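Submitted below is the structure of interest, expressed as structure tokens.
What you see is the complex with one protein chain gone and the rest in place.
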Amino acid sequence: MDNLYRDFILEHYRNPHNKGFLDPHDLHFDDSNPTCGDEMSMTLRLDAGGETITDVGFDGRGCAISQASASILTDGLRGQSLDQVRAMNPKDLLDELGVPIGPARLKCALLSYKVLQGAVRGGEFEWPAEAESMTG
Amino acid sequence: MDNLYRDFILEHYRNPHNKGFLDPHDLHFDDSNPTCGDEMSMTLRLDAGGETITDVGFDGRGCAISQASASILTDGLRGQSLDQVRAMNPKDLLDELGVPIGPARLKCALLSYKVLQGAVRGGEFEWPAEAESMTG
Amino acid sequence: MTTQMTPGSGVGSRIPGAFSGTALRTDFPVFDRPTGTGKRLVYLDAAASAPKPRRVIETIADAYGHHYANVHRGIYELSEDATARFEAARATVARFVGAASPREIVFARNATEAINLVAYSWGRANLRAGDRMLTTQLEHHANIVPWQQLCREVGATLDYVSITDDGRLDPDDLRAHLANGPKLVAVAGVSNALGTINPLTEIVRLAHEAGALVLVDAAQSAPHMPTDVAALGCDFLALSGHKMLGPSGIGVLWARRELLEAMPPFMTGGSMIIKVTLDGAEWNEVPYKFEAGTPAIVEAIGLGEAINYLTDLGMDAVREHERYLFEQAWAALREIPGVRLLGPDDPAIHAGVISFVLDGIHPHDVATVFDSEGVAVRAGHHCAQPVMQRYDIPATTRASFYVYNDTDDVEALASAIRACQNLFS
Partner (left out) sequence: MTTQMTPGSGVGSRIPGAFSGTALRTDFPVFDRPTGTGKRLVYLDAAASAPKPRRVIETIADAYGHHYANVHRGIYELSEDATARFEAARATVARFVGAASPREIVFARNATEAINLVAYSWGRANLRAGDRMLTTQLEHHANIVPWQQLCREVGATLDYVSITDDGRLDPDDLRAHLANGPKLVAVAGVSNALGTINPLTEIVRLAHEAGALVLVDAAQSAPHMPTDVAALGCDFLALSGHKMLGPSGIGVLWARRELLEAMPPFMTGGSMIIKVTLDGAEWNEVPYKFEAGTPAIVEAIGLGEAINYLTDLGMDAVREHERYLFEQAWAALREIPGVRLLGPDDPAIHAGVISFVLDGIHPHDVATVFDSEGVAVRAGHHCAQPVMQRYDIPATTRASFYVYNDTDDVEALASAIRACQNLFS
């Protein structure tokens, strides 16, 4: 548990990177975690070709896990192509968090991934199978 | 069990007393045992005053217990007043049967009582509490 | 559903020695109990409900004792543990029926609720005045009355496929009714009153050709033979845990995911919503949309263990075992004068359920005499009154077999019949 709230996570939670709502933006999606009602928005700016991410902002209130996960996830997005984002494996995000996430918190950890996928695919994205073991 | 089917019961079952449908009659009621679908009719003739039973017939198909019980019950009815019949205690009938009736067969044993009460009261009579431990 | 799908298959590959019912009885604590008259319990009422193996009872006790909390949402170890076990049971059920995903498995109290769910949810959304739907004359009340109520409410017509003298669905009558374009065909895998194994593959094919969806009432088939909704191609399937060695209070509706997604909820409340305001609510994903309130958590877990017990035996072996017992019993009973047997003569389309009438002896009396011999059978209309009406009988006596039965039980049945006939002769 002190495991789960390693300094790394708490640091991202206290000082999240890329927090905010980008205006103007090219892509935008809102989604929520039904298990807790937390909501998150993701705004993206693209390069002239409309294929590569130049800037990203996430917003919304949530727990330490979801906020840290959004902070960590968005950190790696600049310069990525939309295709690369679409091909992302949710497991990689869980690995990057670097702490064991129990089944009850998987949706917290993967909310940012879900919202991001919604943004780059232009519509709600299903919870990854990893998060399906628990329901809202 | 050989208990339940003592000769006394089997004798009444094989040669039921008062079996048949009286026509004409003064009182008549049909009822059924939902646990088995067995149906029974009871017809009564009354004296001129309309208060005392002069003749009785029961009809319908059913198991040995319900048939024997109807045979035994109707045997004692002639000369009884309607008030006496209304005041009858279902326990007395169970006693007269003289064999232990398990809960699953109580409605069989008490169907004749229920039909008789329906006839003298002019409308469906509830199952006596004795029979309520089992449902249809 | 391999076996019942193609009646006649499997002959020649019979393996009566796959397991010994006598040996399996030691798995079931109920057989430790002497009957009131001191006789060995000969339990021939699996079609009503099945005894529970020790493994299932221990799983239930352990779940209540050491792994119990409310499921979903609980952010603590015990709740995560309970949730994992509950969802593992859903996955076990999914594999058992051949579902594409555990998300196609909705837990209900029993097969009856599963069917009512479809009638209320799919039915009220899809059946309109003037529409027709089809069931059969050999169904359990659970697969009749909900449709009567639905059709009455929406103004649709309910038709029934008639049955032959030997208890099979009349294929010509089925075709004739399908020609009227019913929206749904609701049919049992196995008749609990007659033992008939219906030709489901054929029925599904014909119904789909006629544009109808098919609901299979598998309450009486799933416990006794392989079930494979993918191979069968049906649209809905209902079953009850208590008839397949599992706990009471748990049943299953399987439905194709697109159907579940499109259906409105049935009961509403906690767990089945995503968002509630004073103005309205949004529904959760399937299957949770259909599971309002705290589910039958431990009962689902117990059902999972019952399925493990059955799949350890092998559902093909279970079917073969019961087929063997059926053949033995059918042959023995046919020998006894005064016994009228119902249902088909062909063992390929007759499950381990034998319904019979003894000349001049009421089935209630039969069951009472049997009870004194330690033989537990059911007497009555078996919640299938239209079957009784079809054959103009008030009731039948029914003996039904399961894994713990063996030829000694067949002999006990035959001798109880003789004892009964002697008493009433």
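In order of appearance the chains are A, B and C, and numbering begins at 1 in each one.
Just so it is clear, contacts are C-beta pairs under 8 Å (C-beta built on N, C-alpha and C of every residue); 3 or more make two chains touch, one makes a residue touch a chain.
Everything numeric here is computed off the predicted structure, so don't read it as measured data.
Here is the thing to keep in mind: the chain we left out touches A, B, C in the whole complex. Annotation: of C:E113, C:E322 or C:D409, C:E113 touches the absent chain (contact as defined above). The chain not shown here is touched by just one of C:N198, C:Q328, C:T368 or C:N405, and that residue is C:T368.
Listed residues B:T35, B:T74 or B:S112: the one in touch with the omitted chain is B:T35. Within the whole complex, the absent chain has one touching residue among C:L24, C:V56 or C:A89, and that is C:V56. Residue-wise, the contact with the chain that is not shown comes from C:K275, picked out of C:R95, C:R128, C:R175 or C:K275.
Note that of C:P146, C:G167 or C:G195, the residue touching the chain absent from this view is C:P146.
By the touch rule set out above, chain B reaches the unshown chain at residues 32, 34-35, 37, 102-105, 132-136. Residues 29-30, 32-33, 35-36, 41, 43, 45, 48-49, 51-52, 54, 56-58, 60-61, 64-66, 68-70, 73-79, 109-113, 115-116, 120, 137, 140-146, 148-149, 152, 160, 240, 242, 247-251, 265, 267-273, 275-278, 280-281, 292-299, 364, 367-368, 370-371, 375-380, 383, 385-386, 389 are the ones on chain C that touch the missing chain. Contacts to the hidden chain, counted on chain A, fall at residues 1-2, 4-5, 10, 35-38, 61-65, 102, 105, 108.
Note that in this section only the chains that are shown with their structure count from here on.
The greatest centre-to-centre gap from chain A, using C-alpha centroids, is found for B. Separation between the centroids of chain A and chain B, computed from CA atoms only, is 77 Å.
Computed centre separation for the pair chain B/chain C is 37 angstrom, with centres defined by C-alpha atoms.
Centre-to-centre spacing of chain A and chain C amounts to 46 Å, using the average Cα coordinate of each chain.
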